[in-house]
Every structure is written in structure tokens, then in C-alpha cells.
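Attaching a single structure in C-alpha cells format; questions to follow.
Removed: one protein chain of the complex. Kept in place: all other protein chains.
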Amino acid sequence: EDKSVSDSDKVQSTLSITVVGASGDLAKKKIFPALFALYYEDCLPEDFIVFGYARTSMTDEQLRNMISKTLTCRIDKRANCEDKMDEFLKRCFYHSGQYSSEEDFSELDRKLKEKEDGKVSNRLFYLSIPPNIFVDVVKCASQRASSGSGWTRVIVEKPFGRDSDSSGELTRSLKQYLTEDQIFRIDHYLGKELVENLSVLRFSNLVFEPLWSRSYIRNVQLIFSEDFGTEGRGGYFDNYGIIRDIMQNHLLQILALFAMETPVSLDAEDIRNEKVKVLKSMRTLQLEDVVVGQYKGHNKGGKSYPAYVDDPTVPNDSITPTFAAAAIFIDNARWDGVPFLMKAGKALHTRRAEIRVQFRHVPGNLYKRNFGTDLDKATNELVLRVQPNEAIYLKINNKVPGLGMRLDRSDLNLLYRSRYPSEIPDAYERLLLDAVEGERRLFIRSDELDAAWSLFTPLLNELEEKKIAPELYPYGSRGPVGAHYLAAKYNVRWGDLGEDRDP
Amino acid sequence: EDKSVSDSDKVQSTLSITVVGASGDLAKKKIFPALFALYYEDCLPEDFIVFGYARTSMTDEQLRNMISKTLTCRIDKRANCEDKMDEFLKRCFYHSGQYSSEEDFSELDRKLKEKEDGKVSNRLFYLSIPPNIFVDVVKCASQRASSGSGWTRVIVEKPFGRDSDSSGELTRSLKQYLTEDQIFRIDHYLGKELVENLSVLRFSNLVFEPLWSRSYIRNVQLIFSEDFGTEGRGGYFDNYGIIRDIMQNHLLQILALFAMETPVSLDAEDIRNEKVKVLKSMRTLQLEDVVVGQYKGHNKGGKSYPAYVDDPTVPNDSITPTFAAAAIFIDNARWDGVPFLMKAGKALHTRRAEIRVQFRHVPGNLYKRNFGTDLDKATNELVLRVQPNEAIYLKINNKVPGLGMRLDRSDLNLLYRSRYPSEIPDAYERLLLDAVEGERRLFIRSDELDAAWSLFTPLLNELEEKKIAPELYPYGSRGPVGAHYLAAKYNVRWGDLGEDRDP
Amino acid sequence: EDKSVSDSDKVQSTLSITVVGASGDLAKKKIFPALFALYYEDCLPEDFIVFGYARTSMTDEQLRNMISKTLTCRIDKRANCEDKMDEFLKRCFYHSGQYSSEEDFSELDRKLKEKEDGKVSNRLFYLSIPPNIFVDVVKCASQRASSGSGWTRVIVEKPFGRDSDSSGELTRSLKQYLTEDQIFRIDHYLGKELVENLSVLRFSNLVFEPLWSRSYIRNVQLIFSEDFGTEGRGGYFDNYGIIRDIMQNHLLQILALFAMETPVSLDAEDIRNEKVKVLKSMRTLQLEDVVVGQYKGHNKGGKSYPAYVDDPTVPNDSITPTFAAAAIFIDNARWDGVPFLMKAGKALHTRRAEIRVQFRHVPGNLYKRNFGTDLDKATNELVLRVQPNEAIYLKINNKVPGLGMRLDRSDLNLLYRSRYPSEIPDAYERLLLDAVEGERRLFIRSDELDAAWSLFTPLLNELEEKKIAPELYPYGSRGPVGAHYLAAKYNVRWGDLGEDRDP
Partner (left out) sequence: EDKSVSDSDKVQSTLSITVVGASGDLAKKKIFPALFALYYEDCLPEDFIVFGYARTSMTDEQLRNMISKTLTCRIDKRANCEDKMDEFLKRCFYHSGQYSSEEDFSELDRKLKEKEDGKVSNRLFYLSIPPNIFVDVVKCASQRASSGSGWTRVIVEKPFGRDSDSSGELTRSLKQYLTEDQIFRIDHYLGKELVENLSVLRFSNLVFEPLWSRSYIRNVQLIFSEDFGTEGRGGYFDNYGIIRDIMQNHLLQILALFAMETPVSLDAEDIRNEKVKVLKSMRTLQLEDVVVGQYKGHNKGGKSYPAYVDDPTVPNDSITPTFAAAAIFIDNARWDGVPFLMKAGKALHTRRAEIRVQFRHVPGNLYKRNFGTDLDKATNELVLRVQPNEAIYLKINNKVPGLGMRLDRSDLNLLYRSRYPSEIPDAYERLLLDAVEGERRLFIRSDELDAAWSLFTPLLNELEEKKIAPELYPYGSRGPVGAHYLAAKYNVRWGDLGEDRDP
């Protein structure tokens, strides 16, 4: 199976996309809209259908009605959006069934065959369901609803287990029914525009790669913060915590892309080989290099914000971290000694996801006098902001125009917004399209997953066994001060707490 | 004499600035306005006077009247500009005299003493006069109008001779009457904001210096173009030509600043030592690495533009170049093999002065496919635009947001205009202030001048001896095509002919 | 299966080594002696036996007698060598059988079991047989003589096919009976001391890695020459030629080790991953980058040397190359544009195998004058001589002691001979020991083999289809002059033709 084949599929074969868990939130908010957007952009094969599958009883019409509410056209929409929507909805169908019923999937298979009408058929299953039923669904879908003539692929989303053991168990179970090539593990952060751009920046420009090492980079920060808490929906979260929810996947994936060596080519296997390599070069996380926190209630401006444990879906005595900071080290020639600091938290003062690369001080700096004693103020910094408002900017020192010699920090910046005014596609669109086309670059291979869990599992176990109490921080604050002490230990200053003017 | 002393001068001593050649164009358009601007910005000592000196008979009042027409306040002017002008004019005086008359300078001395009123006096002479009378004036000023108690300095502007011999002769003559420390040779391009910023960028940022060598830089271009010809005032120019007028000084000075090694400190002597070093490492220019041109008449849009030789002040058979391009090589460890291309011309299609740094191709470029066969299109480029609209931008490749993998070149840019909206001071202000304060960083030392002439003199002699005919190019065009062949010889493509979107 | 297990094997389990093709030359000259050396050095498990297997009818005693003639003790032999030989021979047995007879292997199995006496048994088969019976033997050995309780491994030696297709076919066939982990493909050059040391030098010293790239290395030469021809035994060779016999395996393997990126660790899989990566980054060989030659007869000093085609086992009209030179390019960031020149030949003037690394010229060389115009003479060169007399030396320029400033090239050298006077073990010892211990670092994985064939197969096909005639060169000469033109095309000078004083 290769891309050229799937290209020809567009014409001759038929594609069915079955969204398992069609009545859920993610399906409604992200998956159906992304499918429509792809259709709208003419990226799907000519002959395709979409099936919703869930336990709820529903007609095709009811499904269409339900999803029509979340379909939107791009801001820069063109005239015929309404027509397109209608056409799209006509291709949507619904099949009700149990997730572990082989009969129900056989029935689905029958319906799919009917629509496929004897053509070569390719089938994509999107599992938008809780992890405990992953294997059941995969078993049924694989055994009863696989394509006979084309390919069958399954997209799954995290959580992929809770630790090395459970993740390994899940992989083994899936592989009873699917080959590695059929499994598309999504980390939707990898579908973000800026994450895609990261490799382009590094590898297609001469000016970045020479700086991309311990010789010039002093530390790298990966920061994720949300300005809201679990808001009454903490049940699932409480079982996982912020480290499993954000760090071990989203941030670690971005770190791997950032820090990996140059791949042989842009082929999926080559890129993923490099990601695995850099993950294997990372030192297993130690408890003393981690700070955990949990938000507490807070009153501000007459408004009251609840504590995490106030969430009715969360146990009163939960010590699940809603915040974590960690220092990671990569023991290879490129990164030896460079701290990679991660920070992720809920209910913080701002919403943000970014990579901050702080460069070293200028050796023998001639302008030392001009910066006073604080050379940190003069450090170059490259910021890759993933959200909100994707942006890249490089902080440099320059002379303030005018008489005298006053230095200032300015940003050499590339503002996506102004440079590329058209709307940036949602991560799900890219990932769905890649799965359809068999492009695996942005999906996580099982050895990557293993390596990622290896790094975090001993720490997670230790946190749970020792019942480490999280440091409390007020809802809406900048998080626990422990994060500062962790950074200070490695002579780093968090870069997101300064007063960046928005470039 | 050091800066701390001159600082204290502000308070205790008196400063007189004598503009010799006060009735000339430069004095009116640049020097008096710059002096006023410095006064307005409160940069001059409290106790100062300005004397105009010329052969014309004029009263103080007439001088004041004359220069008042060119005094302007900054665009961002404050309320009291008119008052300030009045105060400034009150301190302006005029003395009429012959340029070679010791008596007349004695008389000036008498007037100066009267105004100085017994205080410690510092005297600055600005020679805004033709080169053939430099020595006469210096002799008279030095012997009859030097300060007895403070310092005496003389500012001179190019031309500093026509070649190594005449320049050496001029220096020797000046040194009969002045020490090296008293002579301030101006190259007003060194007073440009961006030229000042060049060192700040290189030496106060970690991200530039590692790239600043033959390992990463493929070629450097120094480009100067004017969109007008001599316009009836070619008499002086015809005796010098574009190489002496622009290349051997302005462009070469900028090149020296660009290419020099890191100085020990920012002290004037340390910086000038490095400039001399890099000048001495340059290979003497060869005729085959130079292209000369001269503009010819041209009709466009119903309008007719004259040829250079149509200028009534220019001989009909003049072969003086109005355009030149040259390839310069620096035989040191940093720049071995990197071509530095210079280009300067009059009557071209645009007005521009800039440094363009073209980086090498990415070795083993993974994105080769995305650029097709022309990797040049993907080369990073750093542009330092000196005029018009000072700007710095770095051309980088990035992914076009959206599905698929389309690459694009964008600019990481620092727009002076928008970032620093206040008006940038004129180069003359900076230079006059530096001369008052004894800061010699931006003035040319005699060994620099010697080194600069050594590079160009053999070429200039050969051009004249062989009567090399310039390649004609139409007024308003992009210059002679010979410049392209010169660039091609060194595998370079001129960067100013592309379609830069103005960032 | 991992190393710690095999370590414990030493004590508890029994090891049998079956040399299939026991009556052949290689077995006699290399394999039995290597086994004895390992035994002598106490490197084999306590409980081991050696079985000879071949078609010839022979008793155990006859085998012992035969191999006893080639067993030798190290030059630095200790007192008890004779005793040790006797003990070793007692453990040697012989079994006569057909290579494709399952019955005969069943019989072998029976004998092995008898000797193993119920202990956990590990079995190693060394296939010292022609390639056309590889699969037969593997089938029989695997199906009838595999160990039931321990591991079973098979060592095979080149040729592994003649091109991509036949090699792929062979791999597929072997994998019907063996897993990848059981196949140990030997390239005995990888067992050479200096080849092992290559990685130590690069990765355990700070001073080499910074120089190990296109920035500093101008070209790399891999040279193999023998000072004898086929000498009446050209039958096998004629079917393969020098490219398949030496270049595509020995030289390419060394090149891969030389040029690979730093592996994540020293584990076999990590090293082999990197080798595959660099092989995949190589550009497929083009006919115009290859020179082929064949030796012709030559009279010298009254002695007459035969032509290749004079060898009675070689067809009269053979165009099989006995010499080849090739230029290889690696399209990655480290090596972009650096020519890797290979040269291999029989019947040349000397016997030698070495890697020569020629560094670039010093940019802006201050001592240019001292070298005259030929900067090549002043180029640093690192030589890694594999045979004869393993050595490492770095050619550097230094001042000749004495008055005046005369420069000279000297060698910073590390002479194995004098530094480490004890005898260096034969490559086969190392490889056999590694196979016993399950260390796969020096064995070739099937994807490596595929990548290696991909590089050479199109060229080999083209040579054969177009019947490219080799350039004739006299026996005992320096090879065809075409090799110089190939080098010159890439601005390289072969380093082995100078007058190296033996350091």
C-alpha cells in the first residue's frame, strides 16, 4: 500500500469513513466538521460515504440533523457553502449497534457493501470512544467489517494506556486484529500548523540548523496552559492527570520533533525512526525533576472560581495533578546538558501553547555594559507559538535609533495572521486526510509509544505509590511556585512570565 | 583628551564651531540644520557658538537669515520649536575671509576669543570646501585660530585625494599642522542608523555571529543606486567618477564594518584596528573583476532623459564611469573564497542602498523536491537596507499554512518605521556630535584611508591609462548587463533585481 | 535472548559449533584455528564441541589430524600450547553427509544430542560452502538439527546474491527457515581491529567529531589492493568480479561505519540502524562515476606475470573487472558534496587496505608562501591503515627545527605494532565469539544488505548489459589510469600513490 495507489483510489475506488462513537462530543465538534471541510476543499475521493456508529438509536436523518449544526464553512467562505453542506449530508448515514457485538458490525458491513456497490472499497474507522472498549470495537470491525478488496485503517486517539504495561497490553491486543500499518494513533497536536512548520524551518533554512544544539541553545521550554479547569467534567481526567493527559503525549511529541536529528528523508518511517531515537536518548524522569500542582478555589473581582476537588465528578481527596513541570535531559551529542523544561496546567492565568528556545549568552559580549548586570535580558529567544494565534518570532537586540547607543530587544517576526490571512485548517482535517492517503508521518508508531511511556512510567508509579501531594495554586494564577525553583535549579527562567508584547 | 573630560567641558568650557565654506550647499542643507537639531535635542554644551566663514561678504544677520530657511524641527516636533530656532540663530555669527589668508583667520581668532570670554575654549572647524584648498585652510586655522586652552579639531569630508599618492600627499600636508587626533575624516554613510546597528546586531546577538563566515555565507552584496544623474552639476563628479565617489569610501567602509573580526572593545581605536586589518586582507582589485558603465539618453513615457555626456558641465567625450560593479575577495580564514560584490550607479531605475547577505544552500536539503531544481530560490538572505526606509529582514522558508506541504519564502523582519516611529536623526547630527565629544569610532584614520586607496589605486590607474570605455546603459535602467556577467562569473545572482515585496 | 542469558550459558549449557564444509580451505585456514584461539583464550563456554560436516568420508581422527596442521599458538605463546591443542582436538568430531539430505542432518542431530547429554544446548552452524547450497543446508539444519532447548544460529559468508533480486531471493529463502535474529551474515572486514577502533576514535574523543563533516573533510578514499591475481583459482571470482567481491561489501561496510551519524547507543540495532540510514542517503552509482579494469600479462625483472584471462579457470574472453574505482556521494547534511572514492583491485603493485581522509585547505592560509603554489601538499590527512600493519596516522604540517621557517609534513602516529606488541586477533575470532555471545553489531542485517545492493545493482546490470570492456593494466602496476581521471573529475588526488614514509 503506498501513496500512489491511494491517489489512484480517488478515481476508481470508494471510501467509507465510519465514526464509531458518532454521538459523542468530539465527533460532533471536530470529526464531522473536519470531514466536511475536507469535502469542501475537494480533498476526499469522489466516491465516499460517512457512517455514524453508536449505541443510540437514530435514523440517518437524525444524524444529519445533529451534525448539520456543527458544520461551518471557512470564514473566507465561498458562495456555494450551503449546497456543499447538503451534498455532504446526503452522504452521511447512521448505523446503531453495540460496541462489542459482532453481529451489529456484520450488519454495518452489509450496509457498507451495499453503498460500495461492488467497487474496490477502502474503509477507515475513527474510534471516538472510551479506551476500555477500543479492543472490542477493533475486534468486531476487523473481523466483521474489514474491506475485502481495499484497505482497512483504524484511527485511535489517546489515552493509549496509563503506563508502559497497560499501553503495551493495549498494543498487543490491537495487533491481534490489526497490523501496525493499519493503526493510526492520533496526537492531534502533531496536526497543528506550527508543529508541521517546525521541521520546515529547521531543515529548509540554512540559518537555523547551525544554532540547533547545545553550543548555542541554553534551554528549551515547552509550555501548555489552559485558563479553565475541568468544569464539572473531571471524571475522565481524574483518572489520568495532567502528566498523562498533556505531557507524555502532546508536549513530548513536540519535543521529539524539535530535538530529533535530521531524518534521512521526509518519509514517515524515517521521521519516526528519528523520533524514537531521540526518545531513547532521554534520561528517565526523576521525581526530583518534577513539580506537581493542583488548583484550588479562588475569588477574584467578586467572582468565585472552584477548586479542582470541588468538581462533583472528582473525588474530594483527589491528589491528581492538574499542573506539572518537569526537566528533561537528552543524553546525546547534540543536547548533552541542555535542560528541556516542560510545563502543563489547567486553570492558569492564560491559554497558551508554545515552544521557547533560549539561546546562550554572547561570549565576550562587547555590549555587556549596555545591559547592566543582567545578561539574561539580552539573550536571544526563538518563540514558536502554537496557540492562540500561531506565530514565530525571534527576539534580537538592536540599537534604538537615535543619537547615543541604547540597546533594545525587538522581534524579528513572522505573523501568520497577517502574512497568511486565510483560515488555518484544523488539526483534525490534516490528520484525517493523512489517514485517508496513508501518510503516516504524523501518527505515532508503537515503538514511539513504548519509548514515551518508558520515560514517564517510573515517575508516574512513584507519584502514585508515595501519594505525592500536589502543591496547591489558585485558579487563574500562574501555577505553583515550585515550578520556579525547578527552573532555577537548572539556571533557567521561565520565558512565558515576562511581558511579551504581542508581536 | 578623553570623553570624561569633554563631558565636563559641557559645563565649564565653551565650544565654537566654525563652518568654513558656510555659503555652500552642504553647509546650508546639512550642517547648520544638524547643528540646530543637536542644539534642539540638548546635545551641545551650554556655552557654544557657531561661526560661518566664507569669502562672500555677509553680516551675521544675513547668515542667520540664510540658514533659518533650512532649519526644521522634527516631524514629531514639540511646541517650542520656533523659540529654539531663535535662540540658536542668536548664537550664529559670520566672518568673511579668504581661505588662504592668515590675517583673516587671525581676525576670526580675535572674534572667537571675544565670544569665549576667557573660558577654556574648544574649537571645531568644519571644512565644507573644495579639496584643493583643504591644506590652506588647515594651515591658517591651525596657526592662527587654534585654541590656546582647549582642543582644536577639524572635520574634513571626501575627496581625500584621487589615489594613493595624492591621498598620501594630503595626509602628510595636513599632519604638518595637525596631529592624527585632531583630524576627523567624515564618511557620512558611517553615520547612518543601520550602519551603526550592524555591529550591534552582529556582536550583541548570539544568533548571527555563528553564521557570519564562509561556512554559511555564500556571497555578500553591497548595492548603491541613485535614480537621478548629475543633472547639470557633473563638473566635480567627472573628475572623480563613481568608483572614487561611492565605492572606495562609502561601500568599502560598510564592507569593512561588515566583515571585520570582533574588536577587543568598542573603543574607536580597537574598531579601526579591525577595519584596517580586514582592508589589508583584501585582494587588490583586478580589472577583470570590475565592470564600468555610463548612462546614455533615454526616452520613456514621452519624457526624455539626458545622457551623462549631455550634462553641460561634462566633457563630450568623457569616459568617466557613472556605474561600476566589482568583485572583492578577502583572503583570511573567515572569508576565503566568498565573493563580495559591489555595485554603485547613477541614473538607475531605483534609489537604494543596501547590504544583501546570501546564505549557502542547505546541505542535503530534505525539501529539495519542494523547490524544484532551483535551490537558489530557497536560499536564506539577510537584507540590511540603509535607504530608503531603513529596514532589516531575513528571508526564510516556511510552510504555507493549509493542507499539503507547500513551501514559501517569508521575511522575518524588523521594520524600523513601525517599531520606532520617531524620526531617525540625520547622519550629520551623529557625526558632528561625535566630533564634539571626541568619539572617533565613525571617523576614518589615516591608515584606513591608505589601505582603502591601496585596494583601488592600481585599478583606477589602469582604467585611466587604458582608457577603458564604459558600457553604456539607458538612463533609468537597471545598469549595464556586464554586471550580470561579473556576478555569474562567481556564481552569484544580484539580489536587488528580484521582486522583493516591500516588507 | 540477550547477552546476560548467553553469559549464564557459559556455565550451565552446552555449545556445539558445526562447521558445514569442514574440508574446505576457509575452514582449515581460518575457522578451526579461530575456534582454537578462542578456546585457548578461554573465551568459549566450558562445555563445547566442534563438529565438522562435509560430503567427504572421514573419521573423527582424520578430521583432527587435518585441522591439527593449521592450529597455531600466538607468537607470544605460553608454555602449555601443546596441551591445549590436544584438549581442543578431543572436542572435535566429524560427520559425513550430503548438504541436501535431511536424513544426514537428522543423524547429525542424533550425534549432537548424544554429546549434549540432556543439557540445554546452543547450536551454531558455520556455513563454509558455496552459495548455491546455502538454502538447502539451512533447510536441513533448521528442520532436522535445530536445538530444542537453547538457541540455534547460522553464520553465512558472502556472496549474498549477485544483485538486489538474487539477494532478496536468498533472504526470503533463508527466512522460511530462520528468523532474522538467527542469521549472522559475516563481512570479515568488520572484524578487523582498526575497523572496530574507528568508532572508538570518532565517538570517544572530542577532537575528531568536530572535523568529521563536509566543512573540514574534502574527500575520503577507501582503498583495497592485492599484489596477486587469481592465480589459477579464478572460477568463482569470474562469476562475481571485484565490485561484488570487495566493493559492495567490504569497502561499503567500512564506508558506512565511517560516515554514519552517531548512534543512540552502541547496541547492535542502533549501530545497524545508522548504517542503513547512511546507505539510504547514498546516491545510486552511475556508470560515469565508475572505472573498471582487468590485469594483463607483464614481464618484469625476467619474470613473467600472467594476464587474468590466462588463468585456466577463467574464460578467454572474460570482461570481468579485476579492478574498479568509483565515486560515491552521500546526500545528507554532513556529507553533501564530499566525494568518497573507492578503489579495489587485484594484481596491483602493493597489498594494502586503508581509509584516507583528506582535509580541506586552510582558508586564508598564512603560510601559503611556504608551500609554493601547491596547497595540496599542505593538506592534513588522516590515514587508517587496515592492513598490512594496522596503523593510524595524521599528517600535519610543522616547522622544521632550526633557523629560518621551513615547513614540513610529519605524522602524528599511533603505531599498533610498537604500542601494543601482543598479537592482534584474527577477524574470525572476534566474529565467531560475537556470534556465540549473540552480539550482532558486526553482522549485516538484511535491510543493510538490501540497501547495499540497491546502490550497486543498476550499475552492475548496466556493465553487463552494455558489456563494458575493462581498461587493461599490467600485472603488478598501479592499475588503470582511468582511476586518475575519475579522481581528477572530483578534484581529488589518490593518496596512496605518494611516497608515504612508513611511519
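For reference, chains read A, B and C in written order, and residue numbers begin at 1 within each chain.
Note that in this section contacts are C-beta pairs under 8 Å (C-beta built on N, C-alpha and C of every residue); 3 or more make two chains touch, one makes a residue touch a chain.
On a predicted model such as this, the values are computed, not experimentally measured, just so you know.
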Q. For the chain omitted from this view, which of the shown chains does it touch?
A. A, B, C
(Q) Going by the contact rule already stated, which one of B:281, B:365 or B:477 would touch the omitted chain in the full complex? (A) B:281
Q: Write down which of C:57, C:132, C:179 or C:204 is the residue touching the left-out chain.
A: C:204
**Q.** Candidate in contact with the missing chain, chosen from C:362, C:472 or C:497
**A.** C:362
Q) Among A:26, A:135, A:333 or A:472, which residue is in touch with the absent chain? A) A:333
Q.
If the hidden chain were put back, which residues of subunit A would touch it?
A. 214-215, 281, 330-337, 362-364
(Q) Using the document's contact rule, name the residues of subunit B that touch the chain not shown here. (A) 209, 261-262, 264-265, 270, 273, 277, 280-281, 332-333
Q. Mind pulling the subunit C residues that touch the left-out chain?
A. 41, 43, 193, 196-197, 200-201, 203-207, 209-211, 215-216, 262-263, 265-266, 359-362, 364-367, 370, 378-380, 390, 392-394, 396-403, 405, 407, 410-414, 416, 419-420, 422, 424-425, 429-430, 433
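Here is the rule we use: only the chains that are shown with their structure count from here on.
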Q: Find the most central chain, measuring centrality by the gap between its CA centroid and the centroid of all protein CA atoms shown.
A: A
Q) Any idea how many Å lie between the Cα centroids of subunit A and subunit C? A) 47
Q | CA centroid of subunit A to CA centroid of subunit B, Å | A | 53
Q. Per the centroid of Cα atoms for each chain, what is the distance between subunit B and subunit C, given in Å?
A. 65
Q. Which residues of subunit B are in contact with two or more other chains?
A. 215, 362, 364
